[in-house]
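Here the complex is missing one protein chain, while the rest keep their positions.
We call the chains A and B, going by the order they appear; numbering starts again at 1 in every chain.
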Amino acid sequence: MLPDFASVIPESKEDALAYLSSLKSAKIFAGGTDLLVKMRRGESYSHIVDITGIHDLKVISDHDEMINIGALSTHYEISVNQIISEKALSLAQACGWVGSPAIRNMGTIGGNLVNASPAADSLAPLLIHDADVVLESKDGTRRMRLEDFILAPYKTDIQPHEILTFITIKGLPGYREGYKRVTKRAAWAISRLSIAWAIQEKGGFYKDVKLAIGSCTPMPFRPRKVEDSLKDRAKDEKTIQVAVGEIIDEIIKVSGMRPSFVYKIPVVKALLEDILKG
Amino acid sequence: MKKIDFTLNGKQTILDVEDNETLLHALREKLDIKSVKEGCSIGECGACTVLIDNEPHYSCLTLASKVSGHDVKTVEFLGDENLLHPLQEAFITYGAVQCGYCTPGMLLAAYSLLLKNEHPTDTDIKEAISGNLCRCTGYIQIVEAIRNAAGLCKCNS
Partner (left out) sequence: MVGSNRKRIDVIDKVLGKPVFAGDMKADRLLFAVVYRSPRPHAWIKSIDVSGALAQPGIVKVITGEDIPGKKRFGVIKKDQPCLAEGRVRYVGEPILLIVGETENAARKAMSSVKIHFEDIEAIRDPFTAEKSGTLIHEDGNLLGHRKVIKGNVERGFAESDVIVEHTYSTTWLDHGFMETEAGVGYLDDAGRIVVVSSTQNIHYKMKEISRVLGISEDMVRVIQSTTGGGFGGKLDVTVELFLALAVYYTKRPVMMRFTREESFVSNTKRHPLYIEYKTGAKKDGSIQAVKVTIIGDTGPYISYGETVCLRVAVHSTGPYEVPNVHADSRMFYTNNPVCGAMRGFGVPQLAFAHESQMDAVARILNMDPLDIRLKNGLRKGSSTATSQILHDSVGFIDTLKKIEPFWRERKKSSHTSGFGIGCMFYGCGNTAISNPAKCHLRLTEDGKIALHSGVCEIGQGSDTILWQILLETLKIDEKNVVLVRGDTDTSSDVGSTSASRQTYISGKAVYEAARKLNRYLDEKGYYRGRSLGDICEEAMTENNVIFDGYFDPPTTQLDKETSEGAPYATYAFATHMTEVEVDDKTGVCLVKRVHAAHDVGRAVNPRLVKGQVYGGVAMGIGLALMEEFIPGKSESLDNYYMPTSMDMPEIEVFIVEDEEPTGPFGAKGVGEPALIPQAASIINGIQDAVGVKPSQLPCHIERLKKLIEDKKSERRQEP
């Protein structure tokens, strides 16, 4: 049973923003796969603004190395999009793992980010692509780094009258890139942990390493210090051991020693070693 | 209250729905399409699967107001007593049905797959039905049925 609410279905971004600024207790409705579950379990809003009719927000385009992803792109659309597959493979892979086929047809990347589950599959790939989010309201547009946008699990910096309209990422063509996740069943499962990576190597040396580890820290974690330290380092067993050890230390520093780390730390360690080895 | 105008199983349908009404509720209670089942109401079982523009969606997490202007299909679209769809024939022949509760959703997920992929591998089939739980069959005979229907069925026609 859903609580009572009234919905408005604007066809343009401008109309949507106007509604948002005039309504009290309004919630933006995109794919609905998270929101309707929460509403069934007790969340309530007097109004929802169903933005899925706004076609401008479904576009995926690129300009040089920058990729612009409309926030209403579904997980399915991203998983099969050619631009994403060529320049941000880990994101395509991650979106191909979200929920089930129906959930991927329904859920949107913008909704996924605003919901801000620490286990959301799209987060780690977006982080290694240095994603920015674009937030629009009647009063203007602001852009911020995804890392700053997500404040805590299930909590973001989005303001009541704002819509997350676009996500921009840097394409990394030519990188060895991927996404790996671990789940308790083979499909349709929440990630127990996940790793996205994009690595550039030349002649046995790391040129550029980008890693993001999901579900170990309050939000997916990018070990930037270690990434920097790997630059121009020889790709050998010792380098890898040291780097992985430092990443683990950093994770523990961020999160403290959690009970789940009995499982997660050895797994992250083994997976990172594999990933760095290629 | 919203008036929605959509295509349901090939027929134009106009209907008044509540703002907070799910497509599942509208189909079952207002249009009397009881083949769309409720199994969990949170998008975790697949019994309420319908096709929207030929792609599987969970009708329990779809607001009815969203389907205006779209094409919605339920299992009734596939066939009737006089002319079963090849997928339905195959589900019968290969023993893909036990209790029957997941069957309508399963058939729709399979139909959507075959629209896009006339010669799916077993992995393609398993992926396509991975959002539809079945507790009875272990899926084996369902996969067998879909594989065998694939050759026979021109879903596009």
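Brief remarks follow.
Here is the rule we use: a residue touches a chain if its C-beta (ideal position, glycine included) is under 8 Å from a C-beta of that chain, and two chains touch if they have at least 3 such contacts.
Every value quoted in this text rests on a predicted model; they were computed, and no experiment measured them.
For the options A:5, A:166, A:188 or A:221, the residue in contact with the chain missing from this view is A:188.
Shown as candidates are B:7, B:35 or B:68; the residue that touches the absent chain is B:35. Residues of chain A that touch the chain left out of the display are 1, 37, 182-189, 192, 262-263, 266-267, 270-271, 274. Of the residues in chain B, those that touch the hidden partner chain are 28, 34-42, 44-45, 47, 74-76, 79-81, 84, 88, 91-93, 95, 97-104, 107, 125-127, 129-143.
Everything below uses one rule, namely that only the chains that are shown with their structure count from here on.
Look at where the CA atoms of chain A average out and do the same for chain B: the two points lie 30 Å apart.
Partner chain B is touched in their complex by these residues of chain A: 2-7, 9, 29, 32-33, 36-37, 40, 48, 50, 52, 76, 99-103, 105-106, 186-188.
Considering their complex, residues 2, 19-22, 41-44, 46, 49, 52, 55-58, 60-63, 65-66, 109, 127-128, 130-132 of chain B touch chain A.
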